[in-house]
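All protein chains of the complex are present and in place, except for one that has been dropped.
After this line comes chain A, so read on.
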């Protein structure tokens, strides 16, 4: 979230698109309902009418996989009707920048596309500069090469008629949503967008979010109270999992993961620290070298020295241009190239797309170590449907883990609050913390390497044990301190003394010379210098009256509650909306939230631009950083009901990775699979249900897999509510119960009636006996071009009565 949960109450218009917040984030509706009682309007845009839609002032349906068309139409509407927050757009976005003369876009492709590589040469995705390297700009926004005019030209094609024919949303509904939400492009109104996996689970997932950001920037809704682009994260700590680098392509704190072309620390740091010619840009990323060195110091301790590049050589390097995402992992495993696997607290047999492929891949392993609180479809894959246990060679070790309430540690919510929690009760029997399991494995590996030697032992042998308890076991608070970071020498910074062993109270103090450590720079400051754990704070003071609660836990970064908050003030530092002032420049200092960058406001002496994480100091309407285009463009999902994309000749996102195993059948615009399908979670179950299916109050409420469909489709197929049906895709099939409901409606797409169905992925064959199986038996192995998030939300199936 750019903002935080409590802040939703301040919004004047809430657009929930790509989220079923009422069902999947029930507590969010405490704040949504408060906003509504203040007079805010709630809009829900979704393929199906859900518990969220039931509370909306306006609900608009859209076909799964067409959000960019929908939002592109909104961008066009905002520009055509001059609904933009002009002052904000000119000062705080790259709208005035003049784009390179060679950059262009034609029939679905941006300049630089290489069909063989399925990727772009992005050298033209840049700006015109003067001899001094300063970006040329036109603050009147009239120059046809300025970003604003390029944006306008790009979305000129997204008229109501075209958008409606793609999305299936009636034109009048599109117009209503556009009117309602663009009413927030004024100083005194704020609009927020809440989204979740409904936006990310697409081959255009990242560009979906970019489209949301463009809308919010045009309306001046970023950085303001009641505004923002707010990602509703999944499980209570999924924000923490990404902060600490759950994914392969970055290190803790979102530092890019090293690649083989970056063999030296210097070359790595050069790659991750952008430069700028903009004098008024803070360009905070120029500090990343300090964070990288401090990270290495936290990993390798005293073994990391200036002479050995702080152990940079011991960090694994990914091959340039190569994907290591989970779908590729299973593709390689299915090809028999992986011998062993550890699975901690996951259930990939049900959660990863194309479950038949995943389950077959498991059978090619020699061993699997699985840590969990219950058995699940992954640990027991060898006795699952279609498996002959006698023929499966894989040896599975199931280790008992403690559950979340049996552990102390931090938990980071969607609003970036890192809250400490305590061990409520001891775990039963031999169950241990996952952290303890990792330490035991690490210690054993160290012991074996010491005894037997081996290739490249340094990364293991030099790994610090600073985070461990005295007796060598896992100590959550010590690990958290290691993550926060320490001073490793007595130093004086800005006239202040810091002693060796003190906690680093802010990442602004981290150094690139090895005198500080920090396991994750964004968490620096979660402990005070004296070692007080600020994540344990439960102070209820609310000085702004806006519910920022600065003394409740610790929010990364540096306890800032609203990101980009300096953009809520005009260039002189006066809040655009004084009634909900997150921040104000008063008597030579910032008052309110922790300012996003300490320097004065833009117009003051020494003033700086508000988007400090962007090299140019402004936010990006033109976003050249992504792999699939600087402007979001509508492409059809890999499996689509349409033989031809109505927007261009480019059917699918041209930069996606395609898999070719015999389990990767794709059926697009195929008469055998004429129905669009989407998958989701219910309130009552958690993810694949691996925890919740063992809980009888929850299985009582949601006992068995079901597929939701319209009355119209059911009639066509001769299906009655409650009938058993078979759902089939090109990759798999499963049986479940039909839920025939007026909440689903056929779409009119390109002049033709089109049906969509939906199914939760909360079920699996393991337990209870008759609950069904995973909806991921049906989903395709394909992901977003930038993030490789699987396309769980849009693919093609058929449904038949059994």
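Basically, a residue touches a chain if its C-beta (ideal position, glycine included) is under 8 Å from a C-beta of that chain, and two chains touch if they have at least 3 such contacts; residues count from 1.
One rule holds in what follows: contacts and distances are computed from a predicted model.
Engineer: Determine which name in "Thiazole synthase", "Formate dehydrogenase", "ABC transporter permease" or "Homoserine O-succinyltransferase" the UniProt entry assigns to the undisplayed chain of the complex.
Structural biologist: "Formate dehydrogenase"
Engineer: Among A:371, A:698, A:749 or A:794, which one is in touch with the chain left out?
Structural biologist: Once the missing chain is taken into account, the touching residue is A:698.
Engineer: Please identify which residue in A:26, A:104 or A:578 touches the non-displayed chain.
Structural biologist: A:26
Engineer: Out of A:521, A:706 or A:765, which touches the unshown chain?
Structural biologist: Of the listed residues, the one touching the omitted chain is A:706.
Engineer: Which residues does chain A use to touch the chain missing from this display?
Structural biologist: So the residues of chain A touching the missing chain come out as 22-23, 26-27, 29-30, 33, 37, 49-55, 59, 683-684, 695-706, 721-723, 736-743, 745.
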